[in-house]
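Submitted below is the structure of interest, expressed as structure tokens.
Selected chains from the complex are presented in situ; the others are not included.
As written, the chain order gives the labels A and B, with residue 1 at the start of each chain.
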């Protein structure tokens, strides 16, 4: 059950044994011992297990103090030495970013006040779950790839030099390349390959762009006057626009460009511009987590 | 006559350095593909000791969409000392995961991979290209985005014949993916 952000979060019941086994079993594909373990209030175990419990809605993300997990992770990092463990570390970063998004979505007020805004935000939250699930599925597939590479790497196909008598009977090479052409080929091969950056916007044009909405929010708040969120979304008719504008506010908050005040739970949300330096470039990097 | 075809296939397999498809064998031997297929099947059974002879120290395997002679896995340990195994360095976890995304979602642009992986994948894609595990399938004429697909070499190194043999992604993903697709 989702809990309000404030107030005491009840300890999560201990995970029942068979479930732990099931998840641990799936994780055994990769070797188990030195994996990152988390100990936060209400949960202690491998990071993987934590994830799958959240994904199955059996552990409430709002109950977790991500800062505690992060602290533990940083001290875990300090003890890393092998490359393999570093892989785990980068994996953590990917998932932690998603968790953070999840938590932001999870901290949204809910209760009697069920209106269109809330529903839309819940949908956004489900999308993040979906991303988590997708990430886990590909991670499992990667485990299968690794196993296959290992087992197939131990097999021995016949590869032998072609017998001289056959080689002698191959047709003579017709060489048509001049010295200059040969040098030109070398230049072609050495030329750094342009890595074209792919604008995702072209591929999947989102219905509503968080970045655009952020630009709108920035434009309104930069005038200096504090505004309530209600004022910010005044006139927005599309549910998606409201959601995107809210996510934009969260993103801006994450970048420490704005501050907000909420005097009581579910009360009016007042936003204030606090950034000392702001450039259009900062805006460009906003919302990239959301794929747009 | 049929038997003769098996012997000729045997001769070619002896010098082949990559898996040979039924079609390329048939072309080289001026034989019909079904006849080649039957001969291959008989050779497999023959080397497996199901045709009256011994179970050979080698076997004929279909890998990466073609047929190739391999040391029978029972004897892999015996030969291990004999081959200069130049085991390529293992792929990193990041590379494996990126490869998995490309394998299941191909053809796919680098940007689309990055959005699933939530990280920049440029250097990993380059590594995979250099290893020959993926290739540039086509370039989107509108966006200029290069789309990547996996290669036969990947199938070979996985010891499978087609992408159909990849394990199905967990049903969990199915649910998740739908939601995800909608979001795009």
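Basically, a residue touches a chain if its C-beta (ideal position, glycine included) is under 8 Å from a C-beta of that chain, and two chains touch if they have at least 3 such contacts.
Note that this is a predicted model, so its numbers are computed, not measured.
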| item | value |
| --- | --- |
| Subunit formula of the full entry, expressed with the displayed chain labels | A x1, B x2 |
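Convention: only the chains that are shown with their structure count from here on.
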| item | value |
| --- | --- |
| Interchain centroid distance [CA atoms averaged], chain A/chain B, Å | 31 |
| Chain B residues within the chain A interface of the complex | 13-17, 58, 63, 68-71, 73, 76, 79-80, 83, 87, 90-94, 96-97, 99-101, 103-104, 109-112, 114-119, 122, 142-146, 156-160, 166-167, 169-170, 172-173, 175-180, 182-184 |
| Contact footprint of chain B on chain A as seen in their complex | 55, 83-84, 87-88, 90-91, 93-94, 97-98, 126-127, 129-146, 148-149, 151-160, 162-163, 166, 195-200, 202-204, 206, 289, 291 |
